[in-house]
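Scroll down for the structure; my scribbles are underneath it.
The complex is shown incomplete by one protein chain, all other protein chains being positioned as in the whole.
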Amino acid sequence: MSGFQYAVLIPIIPFLMFLLIGLVGHKMKPALAGLIGTTGLFISTVLSYITAYQYFFVSGKVDGVYQKIIAFNTVWLQLTDKLHIDMGVMIDPISVMMLIVVTTVSLMVHIYSNGYMKGERGFQRFFAFLGLFSFSMLGLVLATNIFQMYIFWELVGVSSFLLISFYYDKPSAVAAGKKAFIVTRFADLGFLIGILLLSYFTQTFDFVTLTSPGCPAIAQAAGVTFMGASVVTIALVLMFMGGAGKSAMFPLHIWLPDAMEGPTPVSALIHAATMVVAGVFLVARLFPIFALTSPDALTIVAYVGGFTSLFAAVIACTQNDIKRVLAYSTISQIGYMMLALGVSGYGGHDGLGFMAGNFHLFTHAMFKALLFLGAGSIIHAVHSNLMTEMGGLRKYLPITHITFLIACLTIAGVPFLSGFFSKDEILTAAYHHDKILFFVEYAVAGLTAFYMFRLYFNVFWGEDRHYHHTPHESPLIMTLPLMFLAFASIFAGYIPFSELVTSDGAAFEAHIEMPIAAASVGIGLLGIFVAWFMYMKPKDAPAKMATMFKHVYKWSYNKFYMDEVYLFVTKKIIFNYISKPVAWFDRHVVDATMNGFAWATNYASYHIRELQSGQLQKYAFVFISGVLVLVLSFVYFFMN
Amino acid sequence: MEITVNHLMFGLFAAMIMVFSILTVTTRRILRAATFLLLVLVATAGLYFMLNYQFMAGVQLTLYAGGIVVLIIFSILLTSHISQKFEPVGWKKAYFSALASIAGAILCITTILQHKFQATTEAAKEIDMKLIGNSMLSTDRDGYALPFEVISVLLLAAMIGAIVVAKRKKLKE
Partner (left out) sequence: MLNAGIPMEAFLVVSTLMFFAGVYGFLTRRNLITILMSVELILNSVNINFLVFNRFLYPDKLQGHFFSLFIIAIAAAEAAVAIAIIINIYRHFNTINVEDVDKMRY
């Protein structure tokens, strides 16, 4: 067939590792479990790179266009003649790109966790869950149809839940896990309804059919309108709701900051680099339908992305917990990607936004994983998450410091690092599509630089704090991934994405537009300078700023009270006016009926049992009376 | 209607049976109850004589009166104090039991008296010991070899069972 059959091994191997470590891991030494998990993922990674090489440079192209290749497919559930759910492996530019991202970051996290999680209780369990997550995520990106994607989509949700509440004896971690699960599950409801709608009208789940331009099924479905919008648009918006939940878009973002309760490598893997971009991947996967059939849905994507990125960037400026800063930064950057997809057109240079979004996804995965792993290294050294308890760490953590700095520069968009290229493409695409969104993103670029360097200066410069013990650099097994990711962050920008990952598979010429590039670099540098001015110079500058913009600061510090709004809506309104009556009905009507039956049975039995008194003569008396009654009735009824 | 010796004999036996049956179940001394039972059984044997079933009457006397009553008296001596008097029966229990018994008796007696019995017209057969013995071991149409064997096995089983049940169990450590 296509020669990519071995790609099916890429998700299977982590799954086998999960089974192995999950079932017999507790009997292994922790180090052995870690080694097994890491080795398994290493094989997957090597296979991914081979796949990528073969696909991009050897056999993926036909007439200059990258093809969608079904490497493996099997019918799993036959619903009707036409409608069936398959399990398979699809190779196309974005799935190959995601393969690289997922396996690379996952491998780095595996290696890093060997050091970071050392001596933790549940070390083997941790590696088992990492394997499960890698399997689910790889299955998700390789899915051949929406339903397979949905299955793996839920599986990543489960593994995310398991890993967030990894410290299950900590109430906050348990609460965070539940929150993440419930919020994303709620969003996935939209996804499921979207899938059902789309498949009902198109009679297929298959990506290849759905995403081929001018697909007759889609065109037919687009003709059906419901409440003034075509069903395709409605389906796509609902699916985007699922994507927004997974990718923490406003207003479903509230679970991601709390998800930082999980171990830091998990945050790096799941909540920064891979799972949270699943929403972006979903939109990218269905991009031809979005772009060709329902531009309205795409506009919604763009605006939700743009608003989220600004919103999260503002919050990130005031947070004190370094992982939370990074979490909001992640939300902001995913908003960027969504926006990039939203402003894109289909085919050729119009597809710049699509390319840029995927490009940014790729580079962001590298530098955000690096930031999180760096943060993990810092937390490992200081035993605290709070910025106020850190300072002057550059002397103690030289490698972490350098790699963290590289990541900060990259995300700030300093020229010739990878973030610069991808962010610049997004800004260019936005500029040509929608000026409002362009300025929003422009502002976000400045804010990003500001909050990242605020973090950087606070942590690595400034005065020493009182540490429980002198902070020390992490072991090599933890710094090695940092170095690799730093390397990737620097050079990932030179990958010619416009030739590899494009909306229609054909290469196009992307070039940097100098005015926009200069402006974005300018605002990035300005952000860095402001951060330097505020946090390196006199001590009271931040406090002054805080009092000057008291309300803004307060709102931002409290995350615009989004959690409170949710609490209000759920606790005050839904709980009081819907759940409570339902609960009352359940308890007093449904349960009470059943309890009544039970009580009546119990009561009757209790009294009936008195009949079985063990008194032989009572039995005999009843027997004889019964016989008499029977005989009398026979005489009465039959003898006349 | 002329009163013959038959009537007198029947009246005697019937009266004995009725009186002593009731005394058997109402007396408050257990050994007296056994004695009254013996008298009832003897009177019953008298009825059998009146029916011309001499063999049955003999069996009744030897097996019932001689065997079972002696067995009962032995067990009374094993388990009870002879001088002991039973407590009187509670009035409620006595009342309801008597009610049930009397109602049953009235029901049965009225039914018996109302029913017209049809006697066969065949010639009566004199049942002597020889006939009984032959029938019991015969395998012909009117033979009773099979029930006889079954009863034998039953008696054996009852004997073994009684021994096993009544045997004192060894105390376990």
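Chains: A and B, in written order; residue numbering restarts at 1 for each.
Criterion: a residue touches a chain if its C-beta (ideal position, glycine included) is under 8 Å from a C-beta of that chain, and two chains touch if they have at least 3 such contacts.
Note that the structure is predicted; figures quoted are calculated from it, not measured.
Colleague: Please output the residues of chain B touching the missing chain, sorted low to high.
Modeller: 1, 4, 6-7, 9-10, 13-14, 17-18, 21-22, 24-26, 30, 33-34, 37, 40-41, 44, 47-53, 56, 59-60, 63-64, 67-68, 71-72, 74-76, 78-80, 86-87, 89, 93-94, 96-98, 100-102, 104-105, 108-109, 112-113, 117-120, 122-125, 127, 131-132, 135-136, 142, 144, 147, 151, 154-155, 157-159, 161-163, 165-166, 168
Colleague: By the contact criterion defined above, which parts of chain A meet the unshown chain? Give residue numbers in ascending order.
Modeller: Within chain A, the residues touching the omitted chain are 609-610, 612-617, 620-621, 624.
Everything below uses one rule, namely that only the chains that are shown with their structure count from here on.
Colleague: Calculate how many whole Å lie between the centre of chain A and the centre of chain B, each centre taken as the average of the chain's C-alpha atoms.
Modeller: For chain A versus chain B, the centre distance works out to 93 Å.
Colleague: Which residues of chain A touch chain B in their complex?
Modeller: For this pair, the touching residues of chain A are 617, 621, 624-625, 628, 631-632, 635.
Colleague: Sort out for me which residues of chain B touch chain A in the complex.
Modeller: 93, 96-97, 100, 103-104, 107, 111
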